[in-house]
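The complex appears here minus one protein chain, its other protein chains still in place.
Per-chain residue numbering starts at 1, and chain names A, B and C are given in the order in which the chains are listed.
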Amino acid sequence: MADAKTIIAARAGRDLKDGQIINLGIGLPTLIANFVPEGVDVVIQTENGAIGVGPAPAPGCEDRDRANAGNQPITLIPGGSYFDSATSFAMIRGGHTDATFLGTLQVDEKGNIANWIVPGKMLAGMGGAMDLVTGAKTVYIVSEHCAKDGSSKLMKQCTFPLTGAEECDVIITERALFRRYPGKGFVLEEVAVGYTLDDIAACTDMAYAVADDVKLEAFGE
Amino acid sequence: MADAKTIIAARAGRDLKDGQIINLGIGLPTLIANFVPEGVDVVIQTENGAIGVGPAPAPGCEDRDRANAGNQPITLIPGGSYFDSATSFAMIRGGHTDATFLGTLQVDEKGNIANWIVPGKMLAGMGGAMDLVTGAKTVYIVSEHCAKDGSSKLMKQCTFPLTGAEECDVIITERALFRRYPGKGFVLEEVAVGYTLDDIAACTDMAYAVADDVKLEAFGE
Amino acid sequence: MPKNKVVPIEEAMSHVESGMSIAVGGFIGQGDPLTLIDHLKLMDVKDLTIYENDAGYGERGVVELVKQGKVKKIVASHVGTTPAIGKAMNEGRLEVEATPQGTLAEMMRCGGAGLGGFLTPTGIGTIAEEGKQLITLEGRKYILVPALKCDIAIIRAHAGDTWGNLIFRGTSRNFNVPAAMCADYVIAEVENLYTLGELDPNAIHTSGIFVDAVVRANVEYCTIREEKFNG
Partner (left out) sequence: MPKNKVVPIEEAMSHVESGMSIAVGGFIGQGDPLTLIDHLKLMDVKDLTIYENDAGYGERGVVELVKQGKVKKIVASHVGTTPAIGKAMNEGRLEVEATPQGTLAEMMRCGGAGLGGFLTPTGIGTIAEEGKQLITLEGRKYILVPALKCDIAIIRAHAGDTWGNLIFRGTSRNFNVPAAMCADYVIAEVENLYTLGELDPNAIHTSGIFVDAVVRANVEYCTIREEKFNG
């Protein structure tokens, strides 16, 4: 069986729709580019100023003026282009980006996201994350279900400073997929191979409903 | 002797300083481009989206994608470039334009300018004038001294709706040149050939001081 | 591969309905989307609200829609180049709201950028501040201008690819760039259509992310396609 990150990225990839503009956060979210389904074309935006991000360049073909927000070398697909940071965040904040995929430290039942700072630890900064969760039409949290100490990342209420208030639309972990609906909160729609409904209940602190047609063994093979 | 418009444009031209970025309004102000002094290089911005406006193209060489804000065909000098309207007004409003030259209906002793609408007459609109008088470092009113009915355009107080409040820095007419100084108001610094100090007093409704070193026969030959 | 957005003009323009707000690119004829305006002339729509720098030039441009009675209101910086507009206003057939040119451009950009509004010093002490919220920051007074969002934008570009990346030529760029940002559905007529990858990725003025439909401009409104066009 694949590792947790691969399972999450693969399930997230299946959620992509043809023609979408997406932004992938640093780390796990970047892997989603490897799982775009056959017949689905998405356009990847990177907030440092490119759209139409393609595969990594072949070794030796890196170009220091062509990189993503994590400073990894990129190529552009035909039709891609470059722009400045003010224009980039016009694209993001202005709702022109269909979906953003971000890792997190915490997410809670109201859709609050906390993924930029651990109190007492070194400050890194929110980068573009606050703009992305505010502006993207659909905000995906793609993250392991539990923190290293085994506690649930899916909480009743975030305890760390927020990145965005009530912005999370979908949570995909290696164990389950939840979607948030207006007035209903999060609904458990899919459970991964190897887990039961009880397993999910046991490792999830946030409140959620279970969909009538919840799919078991829905992903993660 | 030259006509009033030529006299005004010629005197305005003498006020240009090397390296300045200027914007010239439609009509009389456009003529100023013909009177840039020898040894002085200025760069002309037009608010519809070009900088480095050069001479009019030769007949037959007009290009419909190259025109100024008055829809007259233009050329660009080497180093000129094009941009969109939001960027154009960043240049103007942001104080990157050194001087703007505009005609007027009325100007008053506080530096108020009224040049975009005559109450009861057809509305045309302020175009870029409000932004220009707000943003340019030095605002020149270049206009005939009196209206067609003989009344002074240089008034105690504008009666038409304003284009800008206390924005006018210099007034150049075919008869005189006034500069406005903080705390002092307008100061008459130059009188044109053919006029006396009394003549100026007689045709000027706004209050002004006379410079100790006021120059008579200063321009207009 | 980025989606092909080249569609028949009928399909693109079928998104326009009576009562809608439309941002229009161009500047007194420079870069006006005349192909799309020509098509609007044939459509049965009315009560449109137009946001544009002007109403066109002479007898051409949005002024034609006004003469047809399709336009309820124009928000513009200047309508002096189209005499028929004054006539329609006087006869009570058209409402015109005058807005400073820089304010109008920024309203569009701001709406496209997901901002709620901006503070401008332009128009302080004039009737442009009437009915507007004023805010003082560090001793300077500003007008709070809300961002503009429109239902539709119609624009013209000199060059475009099938995904809607656009390059403008000369002073025809003007309001086409901010207009393309602020609308739910953006239709670009392009004079010269290129395949993906033909346009220099460093030279794109409006990214295809902002554009929903690409239509060929009528040949009479086109300037010549240049070899290896880069802007």
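Heads up, the rule we're going with is that a contact is a pair of C-beta atoms (placed from the backbone, for glycine too) under 8 Å apart; a residue touches a chain by one contact, two chains touch by 3 or more.
Predicted model only: the values in this text are computed from it and were never measured.
J.: I'd like the shown chains that the missing chain touches, ordered by label.
T.: For the complete complex, the undisplayed chain touches A, B, C.
J.: Given that one chain is not shown, which residue among A:40, A:61 or A:86 touches it?
T.: That would be A:86, which touches the missing chain.
J.: In the full complex, which of C:167, C:182, C:196 or C:214 touches the chain missing from this view?
T.: Only one listed residue reaches the unshown chain, and that is C:167.
J.: Identify the residues of subunit A touching the omitted chain, counting contacts across the whole complex.
T.: 46-50, 63-69, 71, 74, 82-86, 88-89, 92-93, 112, 122-131, 134-135, 161-166
J.: For subunit C, enumerate the residues touching the unshown chain of the complex.
T.: 106, 110, 113-121, 135, 137-138, 140, 142, 144, 146-147, 167-170, 173, 200, 202-203, 230-231
J.: If the missing chain were put back, which residues of subunit B would it touch?
T.: Where subunit B meets the chain not shown: residues 18-19, 21, 41, 43, 45, 51-52, 76-83, 86-87, 89-97, 134-135.
As a convention for this text, only the chains that are shown with their structure count from here on.
J.: Tell me, please, which chain's centre (mean of its C-alpha atoms) is farthest from the centre of subunit C?
T.: It is A.
J.: Taking each chain's centre as the mean of its CA atoms, how far is subunit B from subunit C in angstrom?
T.: Computed value for the inter-centroid distance: 29 Å.
J.: As a quick test, compute the distance in whole Å between the mean CA positions of subunit A and subunit C.
T.: A distance of 35 Å separates the two centres.
J.: Using the average of all C-alpha atoms in each chain as its centre, how far is it in Å between subunit A and subunit B?
T.: That pair's centroid distance is 56 Å.
J.: Listing for subunit C: what residues touch at least two other chains?
T.: 109
J.: Check each residue of subunit A and list the ones that touch at least two other chains.
T.: Subunit A, residues with two or more chain partners: not present.
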